[in-house]
Every structure is written in structure tokens, then in C-alpha cells.
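Here the complex is missing a single protein chain, while all its other protein chains stay put.
By written order: A and B. Residues from 1 in each chain.
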Amino acid sequence: MPRRVDLRTPALLGLPLGWLGVFFLVPIGIVGAYSVDILSIVPGSHSLTFAGWHDLFRDPVYLRLFWKSVEMSFIVSGVVVAFAYPLAYYLALSGTPRKYVLLLVLIAPFLTSYLLRVLAWKVILGNQGVINTFLFWSGLRSPDHPISQLLYSRFAVILVLAYIWLPFVALPIFVSLENLDRSLLEAAADLGASRWQAFLRVTLPLTTPGIVAAFLFVFIPTVGEFVTPSLVGGTTGYMYGNQITDLFGTGFPDWRTGAVLALFLLVVVAALTAVFSRFNRVEAV
Amino acid sequence: MEGEHDLAAHTITRRQLLKAAAAAGGAAVVVGRTGAAHAARAHLAAESGALQVLDWAGYEVPQLYGPYLKKHPGEKPKFTFMTNEANALAKMQAGFRPDVVRPYVGYVRDFATSGFVQPWDPRLIPNFKYLNPVMVKAGQYQGKQWGIPADWGFDAILYRSDKVKPKERSWSLLLDDRYAGRIAWFDDLNQLVWAGYYLGFKTPYDQSDEELKRSQDLLIKKKKNVRMFWSSETDMDNAFASGDIWIAFAWPNDWVLMKAKKLPVVYMRPKEGALSWVGMLMLGKGTPRYRHAHDFADAWSSVKSAAWLENNYGYGEANTKARPSSSDLLKVLQLANPNAVREPNAHIDRYVPRRRVYAKMWEEVKAA
Partner (left out) sequence: MDVALSRNGRRALRALFAAVVLFLYAPIVLLLVFSFNSSVLPTFPLSGFTLEWYRQFLSDGELHGALEASAIVAALSSLGAVALGLLASTAIARRRFRGKAALSALLLSPLVIPYVVFGVSLLLLFHTLGVQRSLLTVVIGHVVITLPYTILVLVPRLQQIDRALEEAAYDLGAPPRTTFLLVVLPLIAPAIVSSFLIAFTTSFDEYAVASFVVGTRNTFPIYLYGALRFPSRLPEVIAVAVVVLCASLVVVIAAEAWRRVAERRLVG
């Protein structure tokens, strides 16, 4: 069988890698340049300075905001994974014949519009929104006392983000459970373990990579989230991503601080991803 | 200020439009009779291309410069939008050269010294003599007319009189613990300014480090009472109308809108003084459409355009002859008083020497 000389791999990869190089890697480098004043929006001459980075660690305001966003993302990811696991378990292990159809039904909302689903909650949560007016109408609350913490609050951001991500998260956990070797569970049963014990000692440990993957799939995008907080967050739901957006567009432009904040987020995310892939590789049996 | 408006609610009847066009046409006939106008027309003929205007969303509506369209038929200005002055300056630094730009009065000096704009020649603006002299003065820097005043209004406090009983007529209402979760502030560094007035500083537009820290600390401490920082006016109107907020840092038009929705509202001028703002049309340096730009400013300054602005957007216009049809608006804008926008009645926005520091402090308030 004639072996073709493999000249074409570089040609195949050249274009995609080139595109990513120019429109993905170079821009990140430019962000770095802005963060150290090599490039600047302020006219005049500039020299390399780490003052922006220095300020980030010296004045803890922005780091505290980052931590607040991390906390919120943690809650969202935790809640979402906690709900998604039993759902995926049901689909994968209950033996229901239509599991792929049901999986699709579960995932489909995620593939529709993000903004429109946030809009739906804006309609539902306001003082005159669906929940409150329903409570007035049914007499459970007087119209003078709506539950106002529903909208423009930290709670609203967490609720809406959880709603957005829940469908998506079921998938990696489902895959993990699908790949579970049923015979292991049977062996556990043979050895006298109850279903709970089998779950805790066999299923859960073996599907941990799926859980961790699912958790990170939500956590990483959510830390930098700014769209939902800007629509339903009010003052208490203000997140790290909003700060970055304000520094670049909507507020008084301070591109150096914005670049520092953006790069900091990227470094944290990259570190998390790297740690996770190492963890994942170790777990691969 | 952002002029995002609910245009769907403000339909113009054909009658009104035709009236505006007729008035503009009449004006053009009169002007054409003078010799100076002949020379002007010669200059005009030499300028070409559409007028490039860097303006706020909502101001691209043709009724705001009707006379311009009458004088230059078929030459619609081309609009690019700005969301704040600092961004506009950044755009211009990056090479964008509009013929006309509209910063607000606090930025007159910043733009005048930027090198991207040039002073106007008021002789080329026939309506100039009708403009409010206080506002005209505010548009001057080092004796030259850098800004032609156009839209204007106040920053004060709007509140629900049925739900809110202020302890005093003061900016303190925006800090009131009794109404936690019902208050809205404006997303802008000028919040540090009213905080400064509340704290009794001498020059809140130019606070020292200690003063700024105190203002910032006050805002951070009371932030827990604030439900939202609004940046889009209709966002705030929506929340106010639906009862999500009862107290807001607001403009006169918001009072008019809420009254129209039959809400019991009061537009309160704090005893420390309300703030006021004036939009300033500015002329791009080296613009090839010099006369067109002046005609544009003149069109904005016409009584018809001014009245339209007042009736439809609830802002005042610098032309002292323009009157809105709503008596409510007349009252709240204090249009009978030509000194309404300045001390002692209000604190007109002005140059903030330490604007960058103010901006940083405000971002920190939001992050805290």
C-alpha cells in the first residue's frame, strides 16, 4: 500500500492555527501590553511599568470583588451540579428507553437564546412581575409589600445563572455515568453492599471526573460573567466582569486597570484549567 | 447625557412636521435676501460631503435640526454615537474627526484643550442671540465660544410622595436608611459631587484627597440602601413606574413621565443645591464643512427645534424663546428664570481637574 508523503499536515493546520494566532493569541498579548503601559489609551510617551499590577494587589477593592464573583460562581456551580447529577443518574442508569430523547429535552433550552431566557426571569422576578402579582392576586401578600429581593439582587444573579447552566451541565455527568461499568455495581451487590453503599463507594468515586468537569464547565465562564449581572443584578449583584466592562466601555475609560483585571482573570482560569487537565489525566483508567 | 428615549411614544403628526418645515423655509427666504447670505452660499457650495456628527443616541432624530434639512435638502447628517465624553475623546484621539460633537458643559475645557475642536463663529449663527446668556458663558473658554449650548436640565431627586417622607429637603434622601432597597443612584462619577455638597465641602467638583475619601466612604457605607445604579434613563423609569424604586437621582423629564403615569411624585431640589447640566455643541478642528456645521448648530438653536426637544424629551433648550406645551415641564425646568442653571439656584457642571481620580473612586464604589 503506497504511503503518501505526509507534506500536508502543516498545510492543514496552518490556516486554523494562523487564524487563532492572529485573532486569539496576539490580542491577549496586546491586553498584556496595555496592562503594563507599553500601549496606552492616554496620549503621551509611556514606558514599561508594573504600577497597574502593583495597585491590584495593594488596594484590595478589586480583589475583593473578584473573590465575591468567585463565591457566587461557586454557589451557582455547586447548586447546578447538585441538581444535574441526579438527573443524569436517572437518564443513564434507570434504564428508561428514551434516555437520549429526554437528554435532548433537558439540554435543548441551553441551545436557545441566552438573553431571552434572562429576559424571561426579568419578567418573572420584578415587584410587579409574575411571581409578585400572582402573590397579590392570590392574597398571599399585600400589594404594598412585594418581595423586592427577587430582582436586582445577588439572589437574582445566582438564580438566573443556575437556570442558564443547568441544562448544559447534565451532559458531562451523563457521559461519565454512561461509561460506568455496570458489572462493578453488580459485583458490589453480590458482595452484600446496599444500593447506597454501592453508590457511595463505586459510582460516586468513578464519576468524580465527570462531576469535576461539569463543575468547571460552569464555574469558569461564570466567574467572568457580566451580562446577567447587568440585567438583573442591581448593586449587590455587581460582578468582576462588570467592573472590566465598565473600565473599557460604559464608564470612564481606564484601559490599563481594565487590562490588568482581564489578564488576572485569564491567568486564574488558565491555572484552573491546567490543574484540571492534569487531574483528569491521572484519573484516566 | 444619554438621550435614550422611548421614541415610539412620541409620534409626530404630519401637521407638526409641515409646520416646522414651513417655518424653516420662511427663515431661509429671509436670510437669502441679504448680501452676506450670498457670500455664505458661495462658501457652502464649496463644502461637500455629509456632515459628520458625534452625538448621543436619540439626538439623530431630524426634528431636532429641521431647519438644517430645509437649508440643505438631501444632505442628511451622518451620525455616530457616543456614550460618554471620555470615550468620545478617546475615539477622536484614535483618529476619528467628526465635524460636530456634543460633550456636556463639564467637559468644555477638556475638549477645548484637546486640540480636536475649534471655537465657533457666532456671527454665522443667527439664533445665537436668543440663547440663554448664562449658558452661553458656560460654553466659553479663554474668551472664545467653544460650545454652543443646546439641551439642558437638572440633576435632583425624584421621589414617591405617597411612600416617602423626607426628613429634610436634602441630598440625604438618597442615603436614607429607612428606604433601603428602594433607592437608585446614577452610574456616574458625579455621585461623588452631590456627596461632596451634602458633606458641606467648599468645592465638590475639585475635592482634595481627604474630601474624596470621605465622599467615597459615605457612598460605600450607604450603598447597601441602593437597589440599582442606572445608566439608561428608561431603565430607571421602568423600575420607578413598577414600584421597584421609590427614590432616584433623576432628571426633570423623569418627573414629567411619572406624573403622566399618574404616580404621586415630587421633584425635590435639595437645599445643598441641585446640579445642572448643559449640552454643548462643538466644532471639529479643521473641518471641511465649516458652514454646514454652523448651520447645524443654528438649526438646533431654532425655536421650533427647541420646542420639539422640550415637548418630546423633557429637556430644556438654550433658546430662551422656546416654550414647552406642558405647564408641568415649564415649572420643573424653571424656564421663567434665565439664571436657573447656575448658582445659587443650582450647581452647574464644570471642569473637574481630578476627573481621573474621581472616576477611579467611583469604580471602587461600585466594586465595594
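Heads up, the rule we're going with is that a residue touches a chain if its C-beta (ideal position, glycine included) is under 8 Å from a C-beta of that chain, and two chains touch if they have at least 3 such contacts.
In this text, all values refer to a predicted model and were calculated from it rather than measured experimentally.
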item: Among A:121, A:238 or A:252, the residue in touch with the chain that has been omitted; value: A:121
item: Which residue of B:114, B:234 or B:345 touches the chain not shown here; value: B:234
item: Touch criterion as defined above, residue of A:81, A:166 or A:212 at the omitted chain; value: A:166
item: Footprint left on subunit A by the chain that the document does not show; value: 1-2, 4, 6, 9, 12-13, 15-17, 19-20, 23-24, 26-28, 30-31, 34, 39, 41, 83, 86-87, 89-91, 93-95, 100, 102, 104-106, 108-109, 111-117, 119-124, 128-130, 133-134, 136-137, 163, 166-167, 182, 185-186, 188-189, 195, 198-199, 203, 220-221, 223-227, 231, 241, 244-245, 248-249, 255, 258-259, 262-263, 265-266, 269-270, 273, 277
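As a convention for this text, only the chains that are shown with their structure count from here on.
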item: Subunit B partner contacts - residues on subunit A that touch it in the complex; value: 41, 43, 59, 61-62, 64-65, 126-128, 146, 148-149, 151-152, 234-236, 238, 242-243, 246-247, 249-254, 257
item: Touching residues (chain side subunit B, partner subunit A) in the complex; value: 83-84, 86-87, 90, 93, 181-182, 187, 189, 223-224, 226-229, 231, 239, 242-244, 355-356, 359-360, 362-364, 366-368
